[in-house]
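One protein chain omitted, others in place.
Let's turn to chain A:
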Amino acid sequence: MVTGTETALEAELRRLAGSVPDPELPVLSLEELGVLRGVQILGPGRVEVELTPTYTGCPAIEAMAADIERVLHEHGVAEVSVVKVLSPAWSTDDITADGRRKLAEFGIAPPRPGAVDGPVPLTLTVRCPHCGSTDTELLSRFSSTACKALRRCAACREPFDHFKEL
């Protein structure tokens, strides 16, 4: 989290950590995914990074932590500890505007804004990332990873992943 007390070095380390690509969606950086919560210098050569998982069981977080450690090591930080924080819970609203655009360009329909709090909405349309049609149907609420649903476009007939709202 960017706060008034963040030092220039912390901001630089945060930029480095945030530039790490998501291991499963390499078009997105961790900053764009919104999972990087903070970078703190604990002492000389000692840095703590706060990371939040998209889903509680998302296995990608271990790869993210390892990648952050590697990048910061390469930039001279001797000791990197990545801690997992759950609260406040990550939401698809934390994905940046750039992140949403990149998802769509990658062929994944981005999540709709205004994350769900309550019953899962069933009726709002999702635009096909291939042809742009809004005439798409849900095939399954669960897809290739925990964070996606599987849909099909009725216009171009292509199936596609949708980053579902959380």
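Assume a contact is a pair of C-beta atoms (placed from the backbone, for glycine too) under 8 Å apart; a residue touches a chain by one contact, two chains touch by 3 or more; residues count from 1.
Here, contacts and distances are computed from a predicted model.
Chemist: Write down which listed name, "Chemotaxis response regulator CheY", "Cytochrome B oxidoreductase", "Sugar ABC transporter permease" or "Ring-1,2-phenylacetyl-CoA epoxidase subunit PaaC", is the UniProt protein name of the chain that is not shown.
Modeler: So the chain that does not appear here would be "Ring-1,2-phenylacetyl-CoA epoxidase subunit PaaC", according to UniProt.
Chemist: Touch as defined at the start, partner being the missing chain; which of A:R46, A:R101 or A:R141 qualifies?
Modeler: A:R141
Chemist: Touching the absent chain in the whole complex: find that residue among A:G18, A:G34 or A:P53.
Modeler: Final answer for the missing-chain contact: A:P53.
Chemist: So which bits of chain A touch the chain we can't see?
Modeler: Against the missing chain, chain A presents residues 53, 55-59, 86-91, 115-120, 122, 139-146, 150, 164, 166.
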